[in-house]
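One protein chain omitted, others in place.
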């Protein structure tokens, strides 16, 4: 059996961010930014505002879901190139510790990049440090490439 | 072995909606409303606005996640009473068919209501009819009741 | 938007059972049997033996996983016909209540049957009655049909 083939990115953090901002202008409302693309991995930051908060000052579940989802999407794009049509087929998110109000950073890791499906793990942490606040596994369907 | 005990609601749709609006005023931004509470079940509607849409007119993943999460939360509240501190511990969502722009309705069903954990299934459909657009399973942690 | 199209089975319980026993003779070790196929639904029984038990007499997780997986597989086959190559891509199982030793029955429900992916919910209960012991959601990849 051959060794596992390493994942090789084909876009930089700036390229993937610019591409998504151009094709999904509405995604701006999530205030995310691609920080860094590495082989099989990505880091994505998110600025948290008042509308993301819940009573007690914690960050809402939909905000963390949105960060996990955009992180997986950017990670896949960075490794397959400009294919806007990849769509989430499923996402499992575990909420681990209540986040304090403050910016978040998500670290995404490619687990599989097949012809039809891609699978990623995402870990979300406070930008300021501290324990992981959410963990997600996302599956994306990749359109046939002609 | 005894028969399965049926679930009995302790709050009406109006009561659960008023309670959540009072303790989570921010949740208003999701524009949901409890339609109906039945034993072990709930129906929750959501009005879709421009900010929920994505290119091509489809509804965003975070919007459907938010509807699944609020539906599970309202369903549990309706069966355990006014306990604001139940928190989502995990949520798995499957995106099934691209929704057309338009209001959504979610049907939640209690699968387990234990002392520490509750598990629900949620089915999301277009208000106007048509195939299911998302299916979710949510697990909530229930605080000790004194 | 048109109404949701109902699912129509193309094989009976006996046909789907015979087909799987022929192409997967090893699956016999799980001692399952198809009880009933209905539009979009199936019921599958499983005989529990000593090797399925754990200390205290409860039924093992892998046994319940195997029942959930075979139920989803039989349900999909019954609706797409004799296609042995459908493969599980993901399965989420929630363990709800410790089962007493005794036979189990699983009720599967089709949520989506697309060209490439099928999604099912499975509820596992004691054959003798009592509360649900496990709930699963399974996703299958369907091979291209020529």
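For clarity, chains are labelled A, B and C in written order, and residue numbers in each chain start from 1.
We adopt the following convention: a residue touches a chain if its C-beta (ideal position, glycine included) is under 8 Å from a C-beta of that chain, and two chains touch if they have at least 3 such contacts.
Only a predicted model underlies this, so the values are computations on that prediction, with no experimental measurement involved.
Trainee: Using the document's definition of touch, tell me which of A:16, A:34 or A:119 contacts the absent chain.
Mentor: Spelled out, the listed residue whose C-beta touches the missing chain is A:119.
Trainee: Which of A:43, A:63, A:88 or A:139 touches the chain that is not shown?
Mentor: A:139
Trainee: Using the touch rule from the top, list residues of chain B that touch the missing partner.
Mentor: 89-90, 92, 116-117, 139, 141
Trainee: In terms of residues, what is the contact footprint of the unshown chain on chain A?
Mentor: 1-5, 92, 94, 96-97, 100, 102, 111-112, 114, 119, 121, 123, 125-126, 128-132, 135, 137, 139
Trainee: Considering the entire assembly, which residues of chain C contact the chain that has been omitted?
Mentor: On the side of chain C, residues 23-24, 26, 29-30, 51, 53-55, 60-63, 65-66, 69, 84, 87-95, 98 touch the unshown chain.
Heads up, the rule we're going with is that only the chains that are shown with their structure count from here on.
Trainee: Taking all residue numbers used at the chain A/chain B interface, answer same if over half belong to both copies and different if under half do.
Mentor: Looking at both copies, the contact residues mostly coincide.
Trainee: Whole-Å distance, chain A centre to chain C centre, using C-alpha means?
Mentor: Whole-Å distance between the two chain centres: 33.
Trainee: Calculate how many whole Å lie between the centre of chain B and the centre of chain C, each centre taken as the average of the chain's C-alpha atoms.
Mentor: 26
Trainee: If a residue has to touch 2 or more other chains to count, which residues of chain C qualify?
Mentor: 92, 139
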